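Shown here: the complex without one of its protein chains, the others still in place.
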Amino acid sequence: MKNSVTLQTPPMGWNSYDYYDTMVSENEIKANADFMAEHLKEFGWEYIVVDIQWYAHGAGTMRDKHQYIPFGKVEIDEFSRLFPCPDRFPSSVGGLGFGPLAEYIHKLGLKFGIHIMRGIPRIAAHTHSKVMGTNKTANEIADPYSICSWNPDMYGVIPEAEGSQEYYDSLMDLYADWGVDFIKCDDICRMDVPSAKQEIKMLKKAIDRCGRPMVLSLSPGPALIDESWHYTTHANMWRITDDFWDDWKYLLPMFKRCEIWQRHVGEGNYPDCDMLPVGMVGKGFGNERPTRFTREEQITMMSLWCIFRSPLMIGGELTLLDDWTLKLLTNREVLKLLTNSEGARQLLRDDHHCIWLSYDKQDDKRYLAVFNLSEEECSIIINPDLVEIHSFNDLILTEIWSGTTEICKENQLTVSLPRHGASIYCY
Amino acid sequence: MKNSVTLQTPPMGWNSYDYYDTMVSENEIKANADFMAEHLKEFGWEYIVVDIQWYAHGAGTMRDKHQYIPFGKVEIDEFSRLFPCPDRFPSSVGGLGFGPLAEYIHKLGLKFGIHIMRGIPRIAAHTHSKVMGTNKTANEIADPYSICSWNPDMYGVIPEAEGSQEYYDSLMDLYADWGVDFIKCDDICRMDVPSAKQEIKMLKKAIDRCGRPMVLSLSPGPALIDESWHYTTHANMWRITDDFWDDWKYLLPMFKRCEIWQRHVGEGNYPDCDMLPVGMVGKGFGNERPTRFTREEQITMMSLWCIFRSPLMIGGELTLLDDWTLKLLTNREVLKLLTNSEGARQLLRDDHHCIWLSYDKQDDKRYLAVFNLSEEECSIIINPDLVEIHSFNDLILTEIWSGTTEICKENQLTVSLPRHGASIYCY
Amino acid sequence: MKNSVTLQTPPMGWNSYDYYDTMVSENEIKANADFMAEHLKEFGWEYIVVDIQWYAHGAGTMRDKHQYIPFGKVEIDEFSRLFPCPDRFPSSVGGLGFGPLAEYIHKLGLKFGIHIMRGIPRIAAHTHSKVMGTNKTANEIADPYSICSWNPDMYGVIPEAEGSQEYYDSLMDLYADWGVDFIKCDDICRMDVPSAKQEIKMLKKAIDRCGRPMVLSLSPGPALIDESWHYTTHANMWRITDDFWDDWKYLLPMFKRCEIWQRHVGEGNYPDCDMLPVGMVGKGFGNERPTRFTREEQITMMSLWCIFRSPLMIGGELTLLDDWTLKLLTNREVLKLLTNSEGARQLLRDDHHCIWLSYDKQDDKRYLAVFNLSEEECSIIINPDLVEIHSFNDLILTEIWSGTTEICKENQLTVSLPRHGASIYCY
Partner (left out) sequence: MKNSVTLQTPPMGWNSYDYYDTMVSENEIKANADFMAEHLKEFGWEYIVVDIQWYAHGAGTMRDKHQYIPFGKVEIDEFSRLFPCPDRFPSSVGGLGFGPLAEYIHKLGLKFGIHIMRGIPRIAAHTHSKVMGTNKTANEIADPYSICSWNPDMYGVIPEAEGSQEYYDSLMDLYADWGVDFIKCDDICRMDVPSAKQEIKMLKKAIDRCGRPMVLSLSPGPALIDESWHYTTHANMWRITDDFWDDWKYLLPMFKRCEIWQRHVGEGNYPDCDMLPVGMVGKGFGNERPTRFTREEQITMMSLWCIFRSPLMIGGELTLLDDWTLKLLTNREVLKLLTNSEGARQLLRDDHHCIWLSYDKQDDKRYLAVFNLSEEECSIIINPDLVEIHSFNDLILTEIWSGTTEICKENQLTVSLPRHGASIYCY
């Protein structure tokens, strides 16, 4: 069948990057998992994802000069496979890798994910390290010209080289042994190098072969719309934006991106709007701060991600979540969009506002999301023919962020919104 | 409502361009219409479309130097609106325009379409001609920098200028009066100039206002996949390729184009693979010939157009159609794909072959199209998991081009195809 | 011989654009000519150039919407040739064109120049106007696809078309009759359309044929360095920058441009740094103002233009020149760089400063120009090996802007400069 994992709804979870950068440790992962199990799990949140450079010794120690230290020491086995750095992940010693941490998370009823970089460690190629299950060595499958433009750790593999598929197979076998449920592969989605397209296919094949269902998530974006079929066929999630952060200049363009990708959302396939930089973020980047988004912008972001049905990955540190943010993330009516709605489509978008419509087949309800993209508060008048009804008159509308219900008394619907704000009506 | 015309299935018809270039005359149009009414109508073919430069005096008289004579005389009214050249369309005299010809075609039970160029005639701008229903003149709405890169007749309009929408309104009112059912607007789809995007919207608005349902078809391609929402919202058909001709070098890339656009096919919205250059073509281009496509290539083309659900417009001269071609165009089982199937999707495409699957909800049948893209005849083995069934064993399969039915006796399906050939199985 | 005009030194003059935009009149031209004759001529200034749209009726009357009114009325003869608009140039009536104005200027001992646009008036093509000395009409030589991206008046000609060279010949014959000494042809230098390259050659041929020496100046820039041979062979001046204005953001990049073009300066060939926006500028643009350049920036500009040996064209209104600016433009020692120096070359350029060296063969003197490109005042230490001498010690140096002379008492030369300032040493 098409995907070895069945994802009836978009994945929901937490990712270490926005708060910890490269520096997260085992205890910090556990603390976030504990928090999720206690406060978020019941609302559908379940993935705990360790992001980039868990294998790097001294990660973050030269943060003023390098996000990723060039030619730094990495934890690696004899088969060219990276392992968690034991300084930060002490339970990994003795060749256990992420097994014990995954087990801890599974016991909480949650799922465990890791970040990987496309390719094979550069050091493995230069030292002619082995490739498991073959008589090949890393230098025979590594492509010295296939490098990532922003991280110095890996070489891409040569898809045609004997041993390349076996290398990816050996990785997925290892991750399956560890109990990994979610793979976020980086430096691959945007296809910066031509072989990346083939490497996506090789990853998918390796996951199918390994026997354990694992979600395949591709980064960074923007994904190429011309390659939508390739993503849909071989992956579960793919980033439709470059790294997303807490600034309106990143949020505004997401409306165009969602417009472009709206027809590619469906079971097992979720174009990905990237992490939610809410609560406390930025510590590892030397800039710990509450999110710079206003409350209205956070509502706008959540509304768009949910009606579009993007995966939801919290970027802020869970143990520091304030009440308002916790409520933002646990509004059951809003999260229903993610789980129950289908066929969401943009009805209108101009410089000032944007309107989406979606449908909940189970409850036979419509969701109408209205966004104010302008720099001023505004009133938007919506004609019934835009939403393909005859009149708004007498329609009972519930705004699901506020929970307020009203009976519309006019043919048109008038929506008043603050600057950068949004409302979602259910009817 | 979204489109003023309801197109439950892709339009099917004939277009004068591939055979006549700019030189078609009224009698030739009628002869093709007569043929269609007698031989093709019952299979769903219904549109007769007059392509480019019906307004140009002397069209084709400098064919060795120019396809479109620069600064040539055009037939135009006092309101900057082009009219059929009376030399070639004598019934148009006395201000009747295409009215009498449309009436002739309607009496045959067919529909009538015309080609137009984006914008307003250059000569109208230079002579300060009027814009109907306004106190503006053509020079006030024409954009002297907005020209077509391959035809010298028009200037684009300035969307923001007062009088621009009224100009397009006055065109559509005129065409509605004439009885036009189908507008093919050129120099607009690919958005070669920035204002083209707005001009699409203005055309749609003018059609909605004019009161007559008219199909809006946009040319030339390739359409921009990033603007899929704009096409879907404002047009019925949009060309996904530049001009298509009878050579494998044009047919092969259509597979990638159909891959890209497959999710954008639906009621009222048909990404357009362009005319079918079958039968006799090329006369107006000084190169009259039977199509250069082999029979296998024609079957491949029809199979792709039909399972993808492209509009079908015959490019060859109808009165010269040979029997084989007539049968190609009137295979009821194949045409059912166009009218009854939905959700067609590409299952696989590589350098050698391509496979599509579609579904006929009404008859609960599946269509499996298999294409040989290679330069040799080949045998393709299809595993059941590719088409999401458990086994091919005992499945009754009808190949709808040949009409042969067989019971598959193996778990896999083996398809043998000639070079550039195709088969479609129904089960 | 190579150029029909001998330009032993770069042209010096005044151009109407920076102050008047499209709106200059005959009396204003005369007033500037009078001023030049009285105050500037003795320093070498001699050209009076009427810039763009002298042929346009109503030029500037829609300045809030258009710099150049689309489809506006132009003064034109039966042979498709533009004439001065008699409203602004009353002496041109009766077919005299610029003859009387040229005569006026010649009597002052000055030279007369005009601006033209590449190509033939659009209106001539649309009305099938004649081409002098041929049986061709404008529509036969005009290229409907060859338009200027910022001015709507002309179509480029088709170089291969019979009649095209004759058209340019007829223009130059007319200008020779008028007594024109200088042609500034616009929309041609940057070769925005492919035919522009050929049109440069056609213009040169027409000038050579007409019998009157006329300087050929090409606009707008940046000229293409890859085509340096073409400019050198066929023109006298060519703009190496897009329109230059009174802002440091335009002046700073000129240092790189002069670096690139330094080897292409020589007798009859002058890469052109564009007009000097000094004194009062901007009136026609609705923004009359004293130049925004600081005095230091003006000295820097004049120093670079002079050591590089760019043509010098004053952009400000001459009758409003203040004393300081008049002195800036009439420093005999500085202007000697233009007339007497040769072989100027950049010795050094970085983010902070730039140094040029030139040589006056006649007086056996060296000129050393030192520029402060930084945002702070600075001290620059120059080692003798940079300027290829053994030591600065005991060298007598005259700074030619201030006129101060000193004997250097150190091996190195230390130059202190204000922000954006310059000094030129002669030794």
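Note that the chains take the letters A, B and C in the order they are written out, and that residue 1 is the start of every chain.
Going forward, contacts are C-beta pairs under 8 Å (C-beta built on N, C-alpha and C of every residue); 3 or more make two chains touch, one makes a residue touch a chain.
The structure displayed is predicted, hence computed values, not measured ones.
Student: Give me the visible chains that the unshown chain touches, in label order.
Tutor: Listed by label, the shown chains it touches are A, C.
Student: Out of A:29, A:48 or A:125, which residue would touch the omitted chain in the full complex?
Tutor: A:125
Student: Looking at the full complex, which residue from C:9, C:262 or C:319 touches the chain that isn't shown here?
Tutor: That would be C:262, which touches the missing chain.
Student: Of the residues C:165, C:217, C:236 or C:346, which one touches the chain left out of the display?
Tutor: That would be C:346, which touches the missing chain.
Student: In the whole complex, what residues of chain C lie against the chain that is missing from view?
Tutor: Residues of chain C in touch with the missing chain: 1-2, 225-226, 228-229, 259-260, 262-264, 346, 349, 385, 388.
Student: Tell me which stretches of chain A touch the chain missing from the display.
Tutor: Residue positions of chain A that touch the missing chain: 70-71, 122-123, 125-128, 139, 142-145, 147, 149-150, 152.
Quick note on the criterion: only the chains that are shown with their structure count from here on.
Student: Can you tell me how the remaining chains group up by touch if chain B is left out?
Tutor: Take away chain B: A | C.
Student: May I ask which two chains are joined by the most contacting C-beta pairs?
Tutor: That would be the chain pair B-C.
Student: Centroid from C-alpha atoms only, then distance chain A to chain B, rounded to Å. What do you get?
Tutor: 40
Student: How many angstrom lie between the CA centroids of chain A and chain C, rounded to a whole number?
Tutor: Taking the average C-alpha coordinate of chain A and of chain C, the gap between them is 57 Å.
Student: With chain centres taken as the means of their Cα atoms, state the distance from chain B to chain C in Å.
Tutor: Their C-alpha centroids are separated by 53 Å.
Student: Which chain B residues touch at least two other chains?
Tutor: Answer for chain B, listing residues that touch two or more other chains: there are none.
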